[in-house]
Each structure stands twice: as C-alpha cells, then as structure tokens.
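A single protein chain has been omitted; all remaining protein chains appear in their positions.
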Amino acid sequence: MELTVNSVSCTVQSPPLTSLLNVLREELDITSPKAGCESGGCGACTVLVDGQPRRSCLTALCTVDGAAVVTVEGLGTPEDLSRVQQAFIHHYAAQCGFCSDGMVVAATAYVNAGGSDDTDAIREALAGHFCRCTGYVKILEAVAAAARGDELDIDSTASSANNTYVTIAGAES
Amino acid sequence: MALHRGKGLATIEYPTGMNQNGDPSQAWIKVKPDGRVDVFSGTSDIGNGSKTVQSQIVAETLGVPYDWITYDNSNTDSSPMCTGTFASRATFVAGNAVLKAARQVRERILAIASRELEIDPEDLEVADGTVSVKGTPAKSMGVDEVAGAATFVHGELLTGDGAHLNPGAAIVDPETGEVDKPPHAAISYAACAAEVEVDDETGDVRVLKLTQAYDIGRAMNPTLVEGQIEGGAVMGLGFGVLETCYPYYPSAEHRGDGMSTYHVPTMAELPEINNVLIENPSEGGPYGAKGIGEMANNAQPAAIANAIYDAVGVWVTEFPITPERVLAALDARSEPRREGRMVAFDEELSINSFSSTRTWGA
Amino acid sequence: MKVVGARLPRYDGVGHVTGRTTYVDDVRLPGMLHAAALRSPHHHARITHLDTSAAEAMAGVHAVITHADVPLLVYGHLSGGGIPGDEPLLAKDHARYRGQPIALVAADTVDIARAACAAIDVGYEELPALFDVRLAFDDDAPVVNDAFGNWYDQYEGNLDVRQIRKGDIEAAFDAADLIVSGVYRTQSQEQVPLETQVCVAVPEPDGRLTIHTCTQAMYFSLGVVCSHLQLPMSQVKMVGGTVGGGFGGKVDTASDTLTALAAQKTERPVKWRWTREEEMLASGNRGPWHMEIIDAVSRDGWILGRKMLTIHDAGAYGRFSVYGVTKHSFHHTGAYTIPNLHFDGYVVFTNRIPTTAMRGYGITGLSTAIEVHAERVARELGMDPYEFRLKNANRVNDTSPNRIPYEDPSTVEVLQSLASATGSELSDDLRAMTRDQRSADMLPDHLAAQIGSGGGH
Partner (left out) sequence: MTSTAAVSMPSSEAEAVAAVTEQPFATVLAGGTLLVPQHTLGQVAVERAVWLGRAEMDGISRSNGRMTVGAAAPLAACTRLDAPVGPCAANIGDNEVKAQATIGGNICSPAPYGDLRGPLLALGAVLRWADPDGTHTGGIADFAASGGARPGMLLLDVAFAVPEAGSFVALRRHHTQSLTAMSVSAVRGADGAVTIAATGAAPDACRLHAAEAVLAGGGSIADAAAASVSDADPYDDALASAAYRSRVLPVYVGRALEQLGA
C-alpha cells in the first residue's frame, strides 16, 4: 500500500489490519505518534489523515491506502516551527512532552479549520487528548494564542493572567 | 433537580527532600575552550523542568547566557549520582549540587581572568559572559577568552563539582518519634479554596473553581512553577472526586483497566484555576528555592470535600468523592453523635482499642 | 538575578513540540527482541510448578526468564535505610497479588512473546486473599508477606508501629472543652504517566549492559539493577533522563532489571513496553490510607492535643511504604501547631499490587483527612474556617511532631493571601497576624507553657 507521510511517498509492507500507529512507528520509524494507550483513549497518537485529525491507533492501514498522513514532525522543524508549535513553547504547553505530539497535531487541525480562541470551543475539540502534567491551563492558552495568530517569542514564556505574585514581608530579595 | 453551590478551604504543608540516606545529589561542570558550559547532573527530567531550572542556576551563577549551557543528564557513565526526581528535590537538592559546582567553576574563571587581566580576583565580576573589573567595566575579557586562555595558555580545565547531602536524620527515640536533625531540606506551605456545584439527586459534583496560594520559596522560573501548580491542581481534583484504582475497596474487583474506565481528568473537567505565588525564600535552597511539585495535589481534595459540605450539608470522608458516595451521604444524612464533650462524626472508631489489642473494632 | 527568575522556555521544549525528543520507546536497534510478561491471574496462590519448556521451544522465542535466572531474587528498595527486602523480582513459590510477574519472554515480536507467555505451564493452588486492612490483625487472617507477616514489624527499637508521643496527651484531653473524632479513608490513585513503563536493554561487546530507562531516578535504578544482577556499577550504564511523566510511578521500575536479564540471556537488545492495561492493573499506585483523628479542642478554638491512628494499606510488599508512614507521622499535625500528640501508624500488607510513591507521597491522604477534620472542628465550634486555621497555624520556632523547629512557616501569610484572592473578608485581628513567634500572652494559659516558651516543644 501507498502512503504519503510528511510529503514523502512511501510504499508500506505491513499487513492491512496493522494500525497506522504501528506502520508509522515500527515500519517507517516515524516515532512522534506515541503508543500512550493504543485504544483511542489518550490522543497521543493523533496524526492528520488527509488533513483531518485521526487516532492512528484506531486506524487500520488498509483504510488509509493512498492517503496523505502528517505527523508532528511534518508540521514544522526546530528551525522553522509552525505557529502552533511556537505557541506551545511560548505558553509552556509541554512538560514531559509525551502528549505533545498528538496535542500539537490536534491543535493544528483545530486552528487550520478556522477554530477561534474561545476556550469552550478548544475544550470541545481537544477534550479527548489526555495530559497528566500541565492541568491543561497552558495548553488552552497556547491553542488560543495560535488561533488568534499572536506574534510569539519562543525565547521567553508567557505570564498568565491567572497567576499573581507576592513576596512575604521581610523576605524581599 | 437542585444544584447547590458551596465553597471550601484547606491549608497544607509539605517537606522538600527526603528523610532517608542523606538524600545526596552530585553534579559536575566543565567549560569548553570557547566558554560554552557542559553541566552533568543525574537528575531525570520527568516533565518537571529540572533540565531548565538547573541550567538556569548554572547560567546565573557563572554569569553566562542561558544558551551557553549544555545540560546532560542522559546517562550514569558521565553524570554523577543523584538520588532521583521525587520528593520535590530536583530544584532544591539537586539544584544545590549544580549551584556548588558552578561556584567552583566561577572561582576558576576568575582565577584565570585574574592572571590574564592582572587584577585580584576579588575585584572581578562576571555577567553576560564577560569578566570585568568592578568599577572599571571597560577592562574586561569574555568568558570565552578566559576559557581559551585556560586551555591554550595555562593548561587548565575550567571545571567544578558539587554535592549536596543532608546530614542523615536519625530517629533518636522510636517511642516518641523525636529526630536528631531535620529530615527535610525545607518546608513549604499552601492553601486552596474550592467552589463546587452538587446535584442533590445524583450526587454528581462539578468543581467550578480552585483558587490556590503557594509558598514557592523563590520562583526560579515562574512559568515552570505555575505549570507544576496547575498540573497538581487537576491531579488533586482527580484524587478528590474522580480517580480510584479500587472502586469497591477493599475489594480488588472491577478495576478500571484503561482510559475508558479509570477517570483521569481531561479538559472537560477543568475548573477555573487562579493562583497566588508567594515568595518566601528558603534558607538553604539555591537562590531561595523550595520544592513544590509534590504538594501540588494535596490541598484540593479536602477543599472540595469542605465545599461539598458547604453546598449540601454532608461530609464525605471516603475519597474520591464519587457521586455514589455523595448520594449515600445525602440519603443517610445525620448529625454527629454528641455526648457531653464528645463529638463523634463517624462511628467506626477503633483508635482507643486498637494499639493494645491490635484487633479492629471498638 | 537575571537568569534565575526569568521566564525562559523549556530546555527541551523544541524537541517536545516537533516530535524530535527521543523517549525510550523510540529507541530501536538492529536485532532487537521484544518482551512480554506472564503475570499471576490470582490474588494469592502457591505456585506448585512452573514449566517454561513449551514456551522456550516456540519459534521466535529466544529466552524465558524466571526466578531461577535472577542472581539476587529479593532486594529491598530501602535496604540502604536498614529496611529488609521482601519482594522477589519474579514470583517463586507464591504469587501475592494479581498481576505479579512470574516470567518474562523475549521473542522476535511482541505477539510471539505474548503467545509464549500463554504457553508457560504454571500450577497454582489458590490461597485465601486478604484485602481488608481491618482483618489483617486477626489470628486467622491469611499471611501476606513472607518477611514481615501482615504488618511491618521492624521499626527502630523493634517496634511494629511508627509512634509519635509529644507533650502530655492525657492532660490535653482532660483540659478539652470538646473532643472531636472522625474517620477518613483515601483511595488508590494510579499515576497514569502517558508513557507506560518501558525499557530497552542492550548487551555491549565489552560485557557491559546499556539500559535505556524511563526511571525517575537513574542512580536509584542503577543500584537496584546491579543488586539483583550482582554486578558492580561499572558494568551497567543507565541511559535516560527524559521521561514521559512519572509522578512517583517510575521510581521502582522493575522493567529495567527484568529487561536487563533478558538481554543478558539472549545476548540481544530487548525492549519491554508495558501496555496501558498493565500500567493500570499491575504497576504500583498510590496506596489507600485509613486515618482516625481525635482532637482535643478548647471552646475558643485551640487544638490542644491530637490522637491519631493510621493504617496504610501497602499492598503485598513493602517497597517505600515504611518511608511513607514515617513521613506521614512527621507531618500529622499539618500546617498547625498541636503541642500534645499521640500517633500510631502501621504499614499493613494485603494481596493487592504493592503500592508505591505518588506525588505528595505519604501526605496527600493525610492533608485530606486533617483538613476535613479541621473544617468539622471549626464548624462544630461555630468558628470561621479561616479564623480557626489562622489561630492554630504554625509559627516560627514552633516544633513539628518530630521536634524540628519551623524556620519559615508561611501558613499565616498563605491563608491571608488566599482570603484576599477569594474576596473573603478577614477581621482586622486576623489580617494583623504574622508568622512571628507567638508570645506567651497571646496564648491561653494551658498552651502558653507549651508553645509560648520559645518553641522547645
């Protein structure tokens, strides 16, 4: 079967019922989609299939024969980050990073589809993506920033409005 | 259907570092001939950001730009011993190890610069990758030049090592629990206020808002500490109302085996979260830091439980506070038993008989 | 300070958002085999026989590891702290919990390894299982733990309980206007790191082992691997430091040791990645706690004394539970100063998965219990919850249950900040409070001698 993965045409040999996740990871050595649960429950393996976000662990190879698949590697490079990737850095939306591969892909699909910076809409779009580290606050901020098209500085991170700082009297530096 | 809102509060404290084995961490640093800095630390980054924070400590201490730092925690051949990333010790304890190593390197940089500039090291300072003479900033040389001179002129390696060890605390009196030294590196403090909405027909609890205050010592990187506190809040929410490995505890049956049957919080469950971060520098932490990662999921469960009481007037004392437990408490709604001075909220109390007989039941 | 305190981006952030960060499961090597584990289907059973010959004979199977392959089968995670080992790396005569590993198969593919696990012939004689810590002390209770019985019995002084005794608890209760009791139970929580436990172990030409590990503690794991394998630390190189979430669940990563044994035996690189189901059902999780609190309080809102009983359900083996209960005991007054204490804490074993570290270890359940109890006491007294907490909050030089003076307690300031952030009105008196050491005249007579004297208690 044929796949175009991150703009590269590939002929793949895996059997037709192989999950797209295993095709990408084990046959093509594209390791960004993660086997977080292999049952569709976490979103760490989400990739774009013909532009649409898909759980690669739920997708049999034979159902995507001829499709264009994009993983997070294909969205941007360290030298040329996509807007969503910049937003994830600037808003500190990745901690351990294991959910980021799928999260960035799903967020990109949301932004590409014209998604707004409305928090409820982002939650609706991404609620199937599990992150144990961040508590989601900064992921929502990152996706909203990308949706708005904010100019983003990746050499610093954002201060969020929901956090205020005080210094105990007598403990000033 | 009636939805009831309530507010609750909890305050907590938590130790930084471990109470066993002296809790050692070690680090070493070397400087390349162009002044770029290699930091070797054994601290695993599990998402907590220790690569970042330890690199910041080294950059700050040496007076070089952050992007001059290469941080290597990749293996036990090159990185020295670190007890590990737990017990909120990566910033404080392991951070102290890199801090001490960086101070040694700084001294060596100044020593070489002193020879090159023919100025007493006491009269030199380092900032932004440049060693300069105090009061005479025009007289200076780059740390890159210092490193080159060390390598090619003086035949020296700019290096340093550091180790942090809490003198091992011993329990001196097993009868009383008295210890001879602090079994922690610092203590931090926090509080959380929760707002909830409770459905009194189904017991369903929605956490609407968490407001939190944390004594963080010093924010080594404010964004990272916020990330710990926000992530902890949602994990505490999970502990408080959603997650259980044993739904019928003590029975071991009917365990959730995956994402569809074990209820980890997702964005759908996210309440409004607001934080106050209080700087209260520690005595012994690098730049006043304390560790707060562990405690970040400790205050929410009680705050939520207390908010549920505020909302519907029942105490749920078995966690997580599932809809079943709320509804059972509503159905059994009862006042505590009051007899004279005694106020017994829960009847199954074995504390007075347990120690002597070691059998359960009062 | 310019770099410290700055909002710099993550050191490894670019790799994380571009799919370039290499986690252990992303390591692939020529000739790499894949492992799967045979786990006990029973909560408690005697293993009557174990025959791996059929599995070993299967095409594509390269090795089956059992207890007989482990140089040092039982090693204690806290043996450095004087706490004896109790947990075999692989079950030998007994399975003490459902999910306990009995054998590991290394094969050409995961599918073959799983099929080979199913082909291992194990005989079980099921034994009665103990799940309820309240039954653990009964004479006829099933015995769970080979080393300790049903509760840990080797604290200092040969005690079987972690004790705190401070002040004069009976006098505190005699002086109390109210004696308020409550019982609290907190539950097992799974860490749920998104990356499940995973290891790649590689035999090197020079006889060393390289172990790609997801551990939170490379040196701790190095010690565990070298102990079980009876190797000097020079023979093992742990490679890791970049972990897909841990939260305490990746400190005692048995995956490293077992995969290393498989690599040694096969002389091939071996990968073992746990499924999500294994992570949920067979990995160590946060242990359940049973806590009883009785507070002696005065009508005007002082906590004069606390009696507390804690029973920690450790699961089948000790792992870090003794450490956890000790830490728990040291903090059982929470953010308050309570001068008179009587605390007993037990580590009890049951036939469930050994519990382990998780964020807030030893204290998450404790904080929960203490703070619901505090709210109950405040409500019973008819006192504002902020006032009750601020009044009893620890101050500079008050001492913790284990007699350490608090250096920089900020409970007062933390509560004041929270009140301010939530729009809760505090009285002038409460707003004026500080963490400064209390003077004796700020305290009622029965506490002044204990707290106000300069913190010696």
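By letter and in written order, the chains are A, B and C; residue numbering begins at 1 in each of them.
In the analysis below, contacts are C-beta pairs under 8 Å (C-beta built on N, C-alpha and C of every residue); 3 or more make two chains touch, one makes a residue touch a chain.
Fair warning: this is a prediction, and the values are worked out from it, not measured in the lab.
Taking every chain of the complex into account, the absent chain touches A, B, C. Contact with the undisplayed chain is limited, among A:G41, A:G76, A:G97 or A:G135, to A:G41. Of the options A:A125, A:V143 or A:I168, the residue whose C-beta touches the omitted chain is A:A125.
Remark: the omitted chain is touched by one listed residue; of B:P33, B:P121, B:G142 or B:P247 this is B:P247. Seen across the whole complex, the unshown chain contacts chain C at 109-111, 114-115, 275, 277.
Annotation for chain B: contacts to the undisplayed chain at residues 1, 201-204, 242, 247-248, 253-257, 259-266, 268-269, 323-324, 327, 331. Interface residues of chain A facing the missing partner chain: 14-19, 21-22, 38-43, 46, 52-55, 57-60, 62-63, 106, 124-125, 127-130.
What we mean here is this: only the chains that are shown with their structure count from here on.
The touch graph of these protein chains is complete, with an edge between every pair of chains. Between the interfaces A-B and B-C, more contacting C-beta pairs are found at B-C.
With centres taken as mean Cα positions, chain B sits 27 Å from chain A.
Chain B and chain C have CA centres that are 15 Å apart. In chain C, the residues that touch at least two other chains are 1, 6-10, 12, 192-193, 243-247, 276, 408, 410, 413, 417, 421.
Within chain B, residues 45-47, 49, 215, 218-219, 222-224, 232, 235, 258-259, 264, 274, 276, 278, 280 each touch two or more of the remaining chains. Residues of chain A touching chain C in their complex: 29, 31-32, 34-39, 41-42, 44, 71-73, 75-78, 81, 85, 88-90, 92-101, 104, 130-133, 154-159, 164, 166, 168-169, 171, 173. Those residues of chain A that touch chain B in the complex are listed here as 37, 39, 41-42, 92, 95-98, 122-123, 126-130, 132-140, 157-160, 162-168, 171, 173. Residue ranges of chain C in contact with chain A, taken from their complex: 1, 6-10, 12-23, 25-26, 28, 191-196, 243-247, 273, 275-276, 408, 410, 413, 417, 421, 434.
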